[in-house]
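All protein chains of the complex are present and in place, except for one that has been dropped.
Chain IDs A and B follow the sequence of writing; residue 1 opens each chain.
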Amino acid sequence: MKHPVGYNADARLRWTEWLPWVLAIVVFFALPDYLSMGARVLTYILFALSLDLILGYAGIITLGHAAFFGLGAYVTGMLSVKLGVTDPFLQLLASAVAAGVLGLVTGAVIMRTHGLTQLMLTLAVAAVCLEIANKATHLTGGADGLAGVVVAPIFGMFKFDLYGKTAYWWCLVILFAGWWLVRRMIHSPFGASLTGIRENRLRMEAIGAPVYARLVLVYTISAVMAGVAGALLTQTNQVVGLNVLGFEPSGELMVMLILGGVGRLYGAFVGPRVFWVAQDYLAKQFPEYWFFGIGLLLVIVVLFARGGVLGICDGLLAKFRSMRGGGTA
Amino acid sequence: MNSYTLRTTLVVAALACGVTALPVAAQTIKIGLISSYSGPGAAQGDQIDKGVKLYMKLNADKLPPGVKIELVQRDDTGANPDVAKRIAQELIVRDKVQLITGIVWTPNLAAIAPLSTEAKVPVMSMNAAGAKILNAAPYMARTSFTLCQSAYPAGQWAAKKYKKAYTAVSDFAPGHEAEGCFTRGFKEGGGEILGAVRIPFANPDFVPFMQRIKDAKPDVIFAFNPAGKQAAAMMKAYTDLNMDKVNIKYLGTGDIVTDEELAGMGDAALGVTTVHHYSAAADRPANKAFVAAYKKEYGENLNPGFMVVGAWDAMEAIYAAIRAQKGTIDAQKTVDFWKTYKSTTSPRGAFSIDPDTRDIINPEYLREVRKVGGKLANVELETITAAIKDPLKEWDKTDKK
Partner (left out) sequence: MEAFLSSLVSVAFHGVAFGMILYVISVGLSVTMGLMGFTNLAHGVFAMAGGYILVSSLARFQIPFPLALFLSFALVALASVVLERLLYSRLYGASELEQVLFTIGLIFMSVAVARLIYGTLQQPVLLPDYLKGQFSLLGRDFPAYRVFLIAFSGAMIAALWFGVERTIWGAMVRAAVDNRAMAQSIGINTKRLFTITFAIGSGLAGLGGALGADIVAIQPTYPFEQLVYFLIVVSVGGLGSLRGPFVAALLIGITDTACKYWLPEVGAFFIYAATIGLLLWRPAGLFGRRA
């Protein structure tokens, strides 16, 4: 797999990198009826981005990233419903801190292991979180869900409205901040050391890089981002359900990221959209069996299209260039 | 998920810009149907779908002449309140539906409640049963049930026959509710609760829990699990440990032996006693006609479960509301109509809607799983009560006084 974005790549912004944001703004004006869907897509992009950071760049395989997403979602929900904290910034902050602490604590354990054991532990953390949320019905509402979340207007001016306008902008701004952070990080020496660990952990240890500390740090940062994404989900929907902690979001998220392309930064932008087109189509054609389609898609991507959609685009582009190059030379 | 991505919709919306702006014909009533068509809850969504389609097919003449119903079906993909909320939002904002129905899952109903209030859209829940959701949602009503309506009378009934009980419920909110309601009924009747276990979902083996219960030597176990594999697994553990031979009775709400799944549960379900508002095996004439129509439409081997009945009764209540308003739907009038709604033709027997809470007032029956013509069926033994309000809300009132 080639990873065109990284420390060695040109860190300057290319004009194409503005495209997603321009598109997002165009969508706001062109499709006012689809903004709540749009906010959901933006939330999932942030979530996928957080996974890409550890999976794509640091090479940590996790099946339990929903733990942080769900914790973030529940912290915001419980703050509002149980403690009456409705300020959106405070909610985001609290979710970020909670997810970060969980990320730090579990990361400190999980990063000591690798391979199958690491996978199992990520799965176990998510399973325990789900079980706790399910049991603590007085706090979380359990299987009945936590409804009635109140989010105060942003700066006291922008109310979360029925049409999802505020939610859309809110998610867009937060996503932009997250994207900026990740982009800065992967172009920094820290990002380079992560890629190094992914490619050859032994050698990184040999040259004296603090591998374990780096991994725990990036895991925590990723957890914070996932927690923020979870908070966004709660804020835009004013409701939390156990589904945010299930295996499905973790699995689906991974599928989204793989479809878009791992370790490419923009794979996270493409994946959720591709996933929802695929799910939409399959779910309509075979309502009960779209699982099969998703599974097939995964197998095909792994066997034949390892870079995901963006990988295919890169490949085509490279072919096109070499053809043109061959023509002019 | 019936949603388009941003990119495809860009094209679609550009093409169809003017079309969507056209006014809807006055004689067409748009109803949003939110149900689960994909994901793990697709089987439940299927029940709802069958009930709705069957009612609409057989009762087209019950609408005022010229009035048509346009059903906008959307998929909530399961117990996903965030998805349900977004779908309801889109139904209201984009599709401009006048009424929303369907809704399998309690968290989804809870998610929709504030929207229904804000946009003044009447909502009729066909299944979601969480007790307290309707309190703060003045435009919502339901034709399903509440858990306590079965669990509380089950406790009262059991107290008359048995002295010591043990509760074993799946560890989730409805399980806790069932446990609480049964315990209250049983204790009020003078019974003693020996203990309670709450069984986690991620649990392959039920035997250790049942062994614990067996060793406590109760007269009766009160069980509540979500229908399907959990319920079946627990009954199996009960049979494996020979608990029926040492005179421990297995009692539950109808949720553990739903009519559509009973056939697949095997003989472990034989003899299980439950309290519930509906059984496909009931011999009321209205039910016989309903079951016959269902089998004719969907196949001889399929039994309608209580969700089909919830959907059927909801559609009848919606049709009646449309008739009462002469082919239109006004939010306030619709809810006011529902508040005094009574049905005598339901397959479950006569029921009505409580004007105070907009919740259903159900009949409840005591049933036992027996073999009828070689197939398992919930045979109704007696009518426990002809009309019971949701006990939880009644207690809220009395406890406040």
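As a convention for this text, a residue touches a chain if its C-beta (ideal position, glycine included) is under 8 Å from a C-beta of that chain, and two chains touch if they have at least 3 such contacts.
On a predicted model such as this, the values are computed, not experimentally measured, just so you know.
**Student:** Of B:Pro138, B:Gly189, B:Gly228 or B:Gly271, which sits in contact with the chain we cannot see?
**Tutor:** B:Gly228
**Student:** Identify the residue among B:Val207, B:Ala331 or B:Ala350 that touches the chain left out of the display.
**Tutor:** For the chain that is not drawn, the touching residue is B:Val207.
**Student:** Of A:Ala99, A:Ile294 or A:Leu310, which one is in contact with the hidden chain?
**Tutor:** Touches the omitted chain: A:Ile294.
**Student:** So which of B:Leu54, B:Ala151, B:Ala165 or B:Leu241 would be touching the chain we can't see?
**Tutor:** Answering carefully, the residue with contact to the hidden chain is B:Leu241.
**Student:** Against the chain that's been left off, what residues of chain A make contact? List them.
**Tutor:** 1, 55, 59, 61, 63, 109, 112-117, 119-121, 123-124, 127-128, 131, 247, 251, 254, 258, 262, 288-292, 294-299, 301-303, 306
**Student:** Could you list which residues of chain B touch the chain missing from the display?
**Tutor:** 40, 43, 171, 197-200, 202-205, 207-209, 211-212, 215, 228-229, 232-233, 236, 240-242, 261, 264-268
As a convention for this text, only the chains that are shown with their structure count from here on.
**Student:** Can you compute the centre-to-centre distance for chain A and chain B, using the mean CA position of each chain? Integer Å is fine.
**Tutor:** From the centre of chain A to the centre of chain B is 35 Å.
**Student:** In the complex of these two chains, what residues of chain B are touching chain A?
**Tutor:** Those in contact with chain A are residues 1-10, 13-14, 37-39, 42-43, 75, 77-82, 85-86, 89-90, 92-94, 106-108, 110-111, 113-115, 118-119, 130, 133, 136, 171-174, 176, 198, 200-202.
**Student:** Can you tell me which positions in chain A touch chain B when the two form their complex?
**Tutor:** Within the complex, chain A contacts chain B at residues 23, 27, 30-31, 33-34, 36-38, 40-41, 127, 131, 134-135, 137, 141-145, 147-148, 162-164, 233, 237-244, 248, 273, 276-277, 279-280, 283-284, 287-288, 290.
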